[in-house]
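Just one protein chain is left out here, and the rest sit where they should.
Right after this comes chain A.
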Amino acid sequence: MILIDDSSAVNTIVPSNLITKLKILGLNTSLFNVFSVLPSEVDMSSPLMYGTPSSRVEGTPRSGVGGTPARQRPDLGSIRKAPQVDLHSEPPSADGAVASEQALGQKLVIWGTDVNVGTCKEKFQRFLQRFIDPTSNEDENAGLDLNEPLYMQKLEEISVVGEPVLNVNCSHVQSFDADLYRQLISYPQEVIPTFDMAVNELFFERFPDSILEHQIQVRPYNALKTRNMRSLNPEDIDQMITISGMVIRTSQLIPEMQEAFFQCQVCAFSTCVEVDRGRIAEPAVCRNCNTTHSLALIHNRSAFSDKQMIKVQESPDDMPAGQTPHTTIVYAHNDLVDKVQPGDRINITGIYRAVPMRENPRQSNVKSVYKTHIDVIHFRKTDEKRLHGLDEDSDQKLFTEERVQILKELASKPDVYDRLSSALAPSIYEHEDIKKGILLQLFGGTRKDFSQTGRGNFRAEVNILLCGDPGTSKSQLLQYVFNLVPRGQYTSGKGSSAVGLTAYVMKDPETKQLVLQTGALVLSDNGICCIDEFDKMSDSTRSVLHEVMEQQTLSIAKAGIICQLNARTSVLAAANPVESQWNPKKTTIENIQLPHTLLSRFDLIFLMLDPQDEAYDRRLAHHLVALYYQSEEQIEEEFLDMAVLKDYIAYARTYINPRLNEEASQALIEAYVDMRKIGSGRGMVSAYPRQLESLIRLAEAHAKVRFSDKVETIDVEEAKRLHREALKQSATDPRTGFVDISIITTGMSATARKRKEEVAQALKKMIQSKGKTPAMKYQQLFDDLRGQSEAAITKDMFEEALRALADEDYLTVTGKTVRLL
């Protein structure tokens, strides 16, 4: 007869096209016998009817623990082999003595562990029913009532959605019952099935009518034990671990045999043998007819489960310098197959396994090496959140208590701001304000979301432009910043194209599908994009930056892929003057020849000029010479460690979200009004809302430096000072010596504009005074104007005046003649 248990895994796993295969196999005489000899046995529960499994479910609705088929968990290995032992009896002899737990109670544990099934189950059920985490902010728990037992709500969700998987955060288990957690970590292979049992009992008690595809499986994640692939060692074998890494390769689907189906060639008796530790014990004798070696394996009636090999490489942040990254093999089973793609950054929770190299009977000695892999229980993508939602700073950088203490101590020092700024790129001399600006850029402002009111996100990132003479270590500063931040990108304007900065579509060589390859700006989302030789960039490339630098998004419409990517990146750019040497007689715009639309998007524009004064030279020389002879220790005494600085920034960025307090907002308003006042006296606008936003960002960043949750007046003061300092450098009108913001916002200083108008008026007056002459010689007019005006008039100015008059529709210029209209 055919022995198939209704609840066996075969039901759900054998593919539906088996029926056609069986038809083909109908030619096989041995199988034919099945039909002819035992026709009456072919009933609804027979595997031969698998063509319509779903209809069967509808026909006989199953519910309750007994009715729902259990699904094998290849991720846990063969669990049914674990016998229970009495603690007080001799372990080896008790091997086979499986007594019922009710009879022996507490003393009974699973062999080789200290796990008692009954207690364990009870504890876990209690955990599920009682665990509350009011402070939870995980995205999985979105929409759940945090003051109700968390996992009961999840069970309810399962009953509604019908996805029989319960993810359990191990840190929750730990905070609830440390002993249970320890058992879970140490004996996952035994404890997780117990959890499964517990959760199913509970579930079907609560929701007796719900129908699930198979029984609920518990998937623990976030085991705290291990975080780094490098720290895996032989002690972790067969324990539950969580590591992070990046997927580099995934294999094709591998069907792995779970149950082998044997049939006797003589009497057609069939039997199933479960795979035990990768082996199948072939039955030597047929139980029915006692013929020896008559059983043959029937492949298409054996049960297979899906399996996939995934190679994971440790993430670059976890590695010590100078070594190559390690890789680990991970096996995903059943529905976890194809959940991840190469390039994904994931957290894996699984059981670490070491398998000895297969012993070859033909060889006397074997390699003494084990093969290691991880049977995955739970995947969690860490970069999933990057494309949507707010800053869920994925890498959840963990700080130890002591580290946090050190950082806080540092933050409480009154001169922390100066300390940090001097720790920034110590090899670069002076430029204190520039370093301070970059420091504030590294911290960034507070992210604000007004999308509900339809105004979208406000930019929190500070953009900085450095311009100045070549050889003033601009590139070095950029290189330093790029090395300091975890998500930094470094590109050179000369070598990058628009697509290199944004994104391009290419055909994947393996899958032949079109894929979007992201460029530097997208890659540095939440980081800093350093662009060297900003001025050498082509116009089309630069135009891309307009959107990125204010809206912080990138819109792409290429090859049928239309999307908007986040590019919440700070831009740190460096530009050289057009004439290779900075011309102090010209404005910033004239010197670097960048469109003012782009320049106005920079919060701070610094000039790095060679000051050419003796005291400076002396200090510079001292600094450089010291650089060359000071020993390593001396340097360390003087400056903060780069690692501390890194951690400080990471900590502040993740945990500190300062808000403006009343005084500070008042101070900001005053500052803004003052800035506007300066200009209004001379009849020009000297500040725009953009400058106010910059001030707010800078003040917030400064509060972050202090680890303060409130933006206070001192923050505003520093923001004002820095902003003024930068303006003084970059927006000073070389003709008048006044600071004039319109140089940056409109590309022309107010005085220059005024003069242009004056010239135009003078010209108009002159033409009018000449009376009605419809046409004039160009050169003649120019000479006349020069003769009349007391100020020197250049040809450029004259042409500009003509253009202005032409715009007024007063005259037209055609070739060398000027006609009045």
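Note that in this section a residue touches a chain if its C-beta (ideal position, glycine included) is under 8 Å from a C-beta of that chain, and two chains touch if they have at least 3 such contacts; residues count from 1.
The rule is simple: contacts and distances are computed from a predicted model.
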{"item": "Identity of the absent chain, which is to be given by its UniProt protein name, from \"ATPK synthase\", \"Sorting nexin/Vps5-like C-terminal domain-containing protein\", \"Mini-chromosome maintenance complex-binding protein\" or \"Auxin-responsive protein\"", "value": "\"Mini-chromosome maintenance complex-binding protein\""}
{"item": "Listed residues A:Val266, A:Val578 or A:Leu620, member touching the removed chain", "value": "A:Leu620"}
{"item": "Which residue of A:Tyr151, A:Phe379, A:Tyr429 or A:Phe707 touches the chain not shown here", "value": "A:Tyr429"}
{"item": "From A:Ile132, A:Ile237 or A:Ala804, residue that would touch the chain that is not displayed", "value": "A:Ile237"}
{"item": "Among A:Asn147, A:Thr292 or A:Gln323, the residue in touch with the chain that has been omitted", "value": "A:Gln323"}
{"item": "Interface with the undisplayed chain - residues on chain A", "value": "232-234, 237, 246, 248-249, 251, 254, 256-257, 275, 278-280, 307, 309, 311, 313, 316, 320-329, 342-343, 354-360, 363-373, 425-427, 429, 471-473, 476, 479-480, 483, 495, 581, 610, 612, 614, 617-618, 620-622, 624-629, 632, 635, 642"}
